[in-house]
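For this view, one protein chain was removed and the others were kept in their places.
Presenting chain A:
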Amino acid sequence: MLTKFETKSNRVKALSFHPKRPWILSGLHNGSLQLWDYKIGTLIDRFDEHEGPVRGVAFHPTQPLFVSGADDYKIKVWNWKQRRCLFTLMGHLDYIRSVQFHSEHPWIISCSDDQTIRIWNWQSRNCIATLTGHTYYVMSALFHPKDDLVVSSSLDQTIRVWDISGLRKKHASPQSMQFEDMHRGSGPGAPGNPDMFGNTDVIVKFVLEGHDRGVNWASFHPSLPLIVSGSDDRQIKLWRYNETRAWEVDTLRGHYNNINAVLFHPRQELVISAAEDKTICVWDMNKRTRLHTFRQENDRFWTLCAHPEFNLFAAGHDNGFTVFKLERERPAQSMYQTQLFYVKDKIIRMHDFSTSNDIPLLSIKKGAALTTPPRTMSYNPAEHSVLICSSADGGTYEMYNLPKDMSGDAREASGDIKKGQGNAAVFVGRNRFAVLSKQTQQIVIKDLANQPTKNFKTPGLVNDIFYGGSKNLILVTPTSVILFDTELKTSVAELNVSGVRYAVWSPDQSMVALFSKNALVIATKQLEQLCLIHETIRIKSGAWDEMGIFVYSTQNHIKYALPQGDVGIIRTVEQPIYLTKVKGKSLYCLDRDGKIRVIMIDPSEYRFKLALVRRNYDEVLHIIRTSNLVGQSIIAYLQKKGYPEVALHFVKEIKTRFELALQCGNLDVAEETAKVLDREESWDMLGQEALRQGNHKVFERALQRVKNYDRLSFLYFISGNTENLKKMAKIAELRGDAMSRYHNSIYLGDVEEQVRLLKEVGQLPLAYLAAKTHGLDEEAANILGSSGLEFEPKIPVSGELLKPPAPILKQSDLNWPQLTVARSFFEAGFVSADKLGNSIAAPVPITNNEVEDVGDWDDEDALNLPDDGVPKAKVAKVAVEENEEDGWDLDDGLDLPDTTAGLAVGTTAAVETYAPPAVGPSVSETWLRNSQLAADHIAAGSFETAMQILNRQVGAVNFAPLKAQFMSIFQSSKAYLPCNPSVIPLSVALQRSADEGKAGRAIFPFQPMTVSIMISKLQEAYTATAGGKFSAASDLFVNIIHSLLFTIAVKKSESEEIQQLLVVAREYILGLKMELSRRDPSTEPKRSIELAAYFTHCQLQPLHLQLVLSSAMTAAYKYKNFSSACQFARRLLEMGPSQAMGLKARKLLAACENNQTDEIALDYNQHNPFVVCAKSLTPIYRGSPAITCPYCAASYKPEYKGILCTICNVSAVGTTGIGLKNINELR
């Protein structure tokens, strides 16, 4: 039993769960009703209107109502929203024992010590039926959840089943009848009596006798025709009924005092009973055996109730009540990559998140799962097996091998289930698992055969173990977790954190999240604590995001935690869920019914925070741009963490924006916002910040705004801006501010102005003084004269003249010097984002109909191709300087081990018993034996045989250009595995994974060149051709034609494709050869046109042919061969060229229409079929003798017999071969 909530109160006589909210209502012996929230554990409300013990309470299934019945004979109906009693139903003449709402009709059923059961209509608020028949107190009366039945139990030792279909008929029928009911209902004693047709509303169907003492409780099974009853005779009886009769099925014995309540589990085949012997028992309904007993030390149990939807129960006892579950509802589960293994309905299932496939794998009904659902599961990917632990029989584990093929239905676990005793078991390696026994505090390491290989004592009291990385375990003690190395049997690290219940490793195994009920610790793999997070609400589960964020669920929230301790809520959840995986925006979880659910979340908030923490500002910027993160919380977060410049980006509100701008010293934004705000204090603040940064321009504007003339004047003064200072003086004059004028004049050093001002304001002595000291004697005399003083006042001589310094550097326009304000990454990022905008060019698709950029194709005048003909020279270079060697010892490269073993004689003394085995055949030798393909021989390192094969097949004689291919194939034939330190690596062979080895298990080396790679190479070559890069294109085609020699076909069709590729490559090489030769400046015009003309007869892609025709047309026109030009133009137009090209062709046609002549006579007739000789580049008309290259089948005039083919550069022209092989025939 898992206790979820407990209260302390007066004796609890009645309980009822709210169907939706986490509430439970208790009726107390002292007459009060208490409404509790059992999830949070608080008392929501209490109602004290009953006088005397409340023995019956019930919530209405849908309305905000509940009903209570008490020893004051009253039934009260309450509204919990209004928190008051709505009305009281009076009628019972003694204590009321139970009350219940009907699930559909507005009915309440109650029973009483007055030996009656009454059914009330709570809408019309009157009694609609009184059921009489019991001969003593009626202890319980309940409606059947679906049928028209009532079951009641009484101290008269009977249980009665009543049929209320009559009542239903009457009350669920049309309106007129109801009116009659109401009418009749008002009459006293009328209900329950025979109506005018002699029918009764309620009749006794069965009377069940069998108990020897009074029966305290009887209840229906929710779906089967079964009743369970509990009695003072300490027995529970099961009863079955059908239409006509009812009979006793069995008796459950075990309680040794009065049984007060008994009920069926709403969803499982269990019976639960509560008794005065201070126990609650759980019974198997079918086997009729007791499964569990839960004993309370001091409290007798009085009542029991089941939650209508969840697997929750509540039992009332002498000092309160307990809310409990019978078993854990967390499905046992284990994640491996994208696969989730979990147990549902005693079947191990696998859910693949990448495909969303959900397959049952194995039924484990036979195991311990029968009685208790498995607690944990550990999956071993190498063996594809699982360890399942359950708490049955004091802790057991079972190991199952999962079926390899994941199709069809779950099969039964096969005979040999490995099992054993243990409280926890986890895999610690691919062939090892650890089992913890709590009683003996031993950890045993076992192998896959369930045989112990090691065992050791725990280093303290260990309650649970988890996987701790390869060969390591995490041991959980009540106060700490310990990382334990099972190989060395020592503790590696310890972290003090109490009550850990789960450990979840991050995908890269660098961090582990440990959580208890109310705390979460994230630690490194060495168990160094990174952060500790307290939760008030119970933590249920958690999973790591692939970025390293821990997402966890509490009872009502999904939250995230960053490793450095930031926490946030992602969303709320109604019911507890068990997270299994977080990937991008999807959160995968299991709910309590073992269903996989995918919850979409917005990860941008925590991704954002993580990026900030990790200083991954690119990512921050990206998130800011692409997601809509808003809200005060994120701004506050950014401000708190010291990223005002980032926060600035989010804020639209002007005032906050202004403050943020000041914080990060962004004056532009600050000034902008200050303008909008236009308040004195903001200008002041802006001014101060500007001053701090030395940006006096902004400071000036700020001062201007707030009309702070004095400071403005001083600013102009110190920045040497005399012009503005003069303006200030003017302004001061206009304002009539004498003081300000005086200041300005002092700043300006304008003595006359000073004197004038002093005179104006009547400060004549001062004016005189000023004039006198500055040597303005005339003026001084004037003043003196007008004052009427006779004598000349005395002037102190020690004074010095105040003279403003003359500005050397006028700073008025320069904003310098300024404090260097570091431009943060973000500002730059935001700015560049605005500016760059659309500068990223879209990649141009290659195989478009319109080719805009045709490079050299149009460029008739620019004949100087940059890299024309250079690669050819490279090809021609053949190494000749090497001395001719006789060919016999070519294979000395195969380093055969030195079997003669010079020291064998010496070592025999030490190794008499050991004779080294003979050297085995190497993989290469097998390859050689198996394959007839040149490529496979190359992979095996046997170049000579490979060359012989090629010579035989395609008459190859020139291998120099194939060296790259040879080496490449050889180099991809084996990988090198480092084994022991300081010892040469072991070479391991790469095998071809094709299914070509169907017959037998013939093995072949891996081959890098496949048809699909060749096709992609061809695409590349096409692109180069279309782009006018002829020599590059030619090289690419030559590369293709060489690589095709070694391309492996997997099936017949691929072999044909290779042939086609060969033809394509040959035609293009020939064509490009002619084009390159045409562009040679030394080519005569005649030859040039001819070559262009021949090129149009190569088998090319239509798009390329258009380009070729267009250039041939231009060439012909250029040399006034109008007739030929017209031919090309027409051919071009037939192909439906692009607009520009078509226009050009049409123009040319129009121009040549009247002049169908050819200036130069060509050796070219388009109507006479021909092939082009690859050597002389002249046509060989049909019927003329020709020879071909045995590999690429290029045509030659007979006189070139024996030369090296100019197209493939590999074979000798005119020789014969048996044909290229690219697929191994099965022997």
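Note that a residue touches a chain if its C-beta (ideal position, glycine included) is under 8 Å from a C-beta of that chain, and two chains touch if they have at least 3 such contacts; residues count from 1.
Simple rule for what comes next: contacts and distances are computed from a predicted model.
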Absent chain [UniProt protein name; select from "Mitochondrial outer membrane protein", "60S ribosome subunit biogenesis protein NIP7 homolog", "Sec1-like protein" or "Coatomer subunit epsilon"]
"Coatomer subunit epsilon"
Out of A:923, A:1011, A:1058 or A:1115, which residue would touch the omitted chain in the full complex?
A:923
For the chain left out of this view, which of A:1050, A:1204 or A:1223 touches it?
A:1204
Among A:402, A:417, A:957 or A:1160, contact with the omitted chain is made only by A:957
Missing-chain contact, candidates A:257, A:441, A:708 or A:972, resolves to A:972
On chain A, the omitted chain is touched by residues 381-382, 429-430, 432, 445, 447, 453-454, 468-472, 487-490, 509-510, 525, 879, 882, 884-885, 887, 890, 893, 895, 897-899, 901-904, 906-907, 909-911, 913-914, 916-923, 941, 943-944, 947, 951, 956-960, 963-964, 966-972, 974-986, 988-991, 993, 1001, 1003, 1006, 1008-1009, 1013, 1017, 1202-1204, 1212
